[in-house]
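One structure is given below, encoded as structure tokens.
A protein chain is absent from this complex, but the other protein chains hold their places.
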Amino acid sequence: MRKLEADRSAGSIAIEGLVKRFGRVHAVDGVSLDIRAGEFLALLGPSGSGKTTILMAIAGFEYPDEGRVLLGGEDITWLPPNRRNLGMVFQRYTLFPHMSVLENIAFPLKMRGVGRAEREERARGALRTVRLEQMGERSPAQLSGGQQQRVAIARAIVYRPRVLLMDEPLSALDKNLREEMQIEIKHLQREIGITVVFVTHDQTEALTMADRIAVLDQGRLQQLGAPRELYEAPQTEFVAGFIGETNFWAGAAAAAAAPGEALGVQLDGGVVMPALAASPVPAGGRVRLALRPERLRIVAGGGEGVPARVTEAIYAGNATTLMLETAGGQTLRLRIPAGTGLPEAAAGEAVTLSWQAADARAFAVRS
Amino acid sequence: MAAPRSTPNRAGRMVVNAAAYAVTVFLLLPTLIIIPMSVGPERFLRFPPAGFSLRWYAEYFRDPDWLAATLFSLEVALLTALCATAIGTMLALALVRGRLPGRGLVELLVVGPVIVPHVALAVAMFLVFERLRLTGTLLGFTMAHTVLALPFVVFTVLAALYRFDAQLERAALSCGAGRFATFRHVTLPLIAPGVVSAALFAFIISFDEPVVSFFISALDRKSLPRKMFEDIDYNISPTLAAVATMLTALTVLALLLGFVLKRAAERRAAARSG
Partner (left out) sequence: MSRRPPRFLLGGRRFSPAASLALAAPFLLLLLVVFILPLVMLLHESLFVPAPSLGNYAHALEEPVYLRVMLRTLRIAFLVTLLALLLAWPLAWVMSRSRGVGLALLGAAVLLPLWTSVLVRTYAWMVLLQRNGIINQILGQLGLVGQPVRLLYTEGAVVLAMAHVLLPFMVLPLYSALKGIPEDYPRAAQMLGASPWATFREVIWPLCLPGVTSGCLMVFLLALGFFVTPALIGGPQQMMIATLVSQQVRELLDWPFAGALVGILLAFVLVLVLLFRRAVRLDRFVGQA
């Protein structure tokens, strides 16, 4: 029981005050992050957000200017990559072209001095895990992209590392295969109970696969939380805009509010509407309201709300998207899921919009 | 309506094509003409030859001077290929993967032996080698030819390294391979075709090198090109045609080998991106 406990914490990663500069650019600017053993964590951000640099610091391919990287409580900041015993899957498979599939998978075992017979047996086992047992004798070039990526995964887990690092591993695959692989990787991770750190710029991928997501922008950690938390309660305007679709509408706070409190917002060119403060808001302070298109409602029979005109209605099977313009010139998107029986509207129609306070998050504008 | 037989466009293209093929013949013919002459039976070179005979080849293999020169050149070329490939590969690695202080100066040094006329280099080496008693020695020839072959070796290996996906080295490191294991198991096997063709280049450059050889040979130890030079200058004998034919055959062989290697390297590169 104690042993198991130690094994579990061995797969935890702590990043403390990581700073990495390239010339005068701060690629990573003071990021601290605790990754639990056995967790699937996604590093999500646009290009240049520092997500890959963090992964490379964990892998040992970049050394930080400041800060530490701990693996299971042990400082590995300056350890060369080949002695960290981490698994890594790269963006473009990076299978060795001069070795067969099986030789590729056996390579890390060979480097660890495992004997030939055991090497072969364990490599075949790993190949079974990724459901490619027939492909061992082929050369990597004879496999499809998805198969190559599965071999790369087998190669990274065959020596049972505590942590598996993945650098946008699915970006080279086409859409259908990507979705299939997302689920497959998730299953594999649960099955072998490995810690996974997964870099992606694709928010859907992060939401689908990760237990927790760290959202990064310009080298800083914006928010760390479960997918639902990030989508429904973004803490910064960046997160609100980056994850999912969002309408932003500027206005002024009618009263001061602490984070999580409801308040009224005097919208520019519009009426006062309810919202929930996402950050401390002073009375009369400028705010930006983040509104999810699918949380906006059309009020039947002209009740209270924001009057607007439908400029376009776009039918997309599973939902209808309305493009709206208010009297004050604000444009909004509104999405009506199909089959819910909610009132719809046609282009040119005048409608009234409303929303619940909990569906509108108000971010104070830094001045 | 029938299409006109010759449009101005097509006529122009035909003229250019004809010129191109004429130039190809111009390039190849003088070298190829040696072959029939090397198998003629007469003392004086005649074209077309009046019969078929291998006596000039026999003459070459019976002549101790020719054989000694050939053997010496072989030794020098093999050593040169070895040294130039080792030294050049190390430098190429430093240029691609290193942070070399004074990199611009080093790059200038790499092209130096090609830009400086070989006669200038040969005379300068002659001056130094005479004082160091290196003329006509294996060491002297190997050093001189290594300098001449290095630019081509460095550029060939550089090209192979640039084709090589450095991410594969990261993958090897992440698999637990140390730096030397990574080089031995991943980098070297993948740049091997480039390295081998670099060695081939170095071998041919040394084996065929006439200018420096001309100056740093000694009376009793001379390279094959120096021996050929003397023979051309003093008596054009058909033995020379036989030697020239064999030399050309050797070059064709080396080029074919180089071509096969290059195809292998390209197939690997294609396999990786595919």
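Labels for the chains are A and B, by order of writing; each one numbers its residues from 1.
Following the convention adopted for this analysis, contacts are C-beta pairs under 8 Å (C-beta built on N, C-alpha and C of every residue); 3 or more make two chains touch, one makes a residue touch a chain.
Given the structure is predicted, the values throughout are model-derived calculations rather than measurements.
Screening B:50, B:71, B:138 or B:232 against the full complex identifies B:232 as the residue touching the chain left out. Between the chain not shown and the residues B:97, B:133 or B:267, the one that touches is B:97.
Interface note: of A:75, A:180, A:312 or A:349, the residue touching the hidden chain in the full complex is A:75.
If you put the missing chain back, the residues of chain B touching it would be 8-9, 12, 16-17, 19-21, 23-24, 26-28, 30-31, 33-34, 37, 44-47, 86-88, 90-91, 93-95, 97-101, 106, 109, 111-128, 143-144, 146-147, 150-152, 155-156, 158-159, 166-170, 172-173, 179, 182-183, 187, 197, 201, 204, 208, 210-211, 214-215, 225, 228-229, 232-233, 236, 240-241, 244, 247-248, 251-252, 254-255, 258-259, 262.
To be clear about the criterion, only the chains that are shown with their structure count from here on.
Rounded to whole angstrom units, the spacing between the C-alpha centres of chain A and chain B is 55. Those residues of chain B that touch chain A in the complex are listed here as 165, 167-168, 170-179, 181-182, 185-186, 189-190, 268, 270-272, 274.
Chain A makes touch with chain B in their complex at residues 59-61, 80-83, 85-88, 90-92, 94-98, 107-108, 111-112, 139-141, 155-156, 159, 165.
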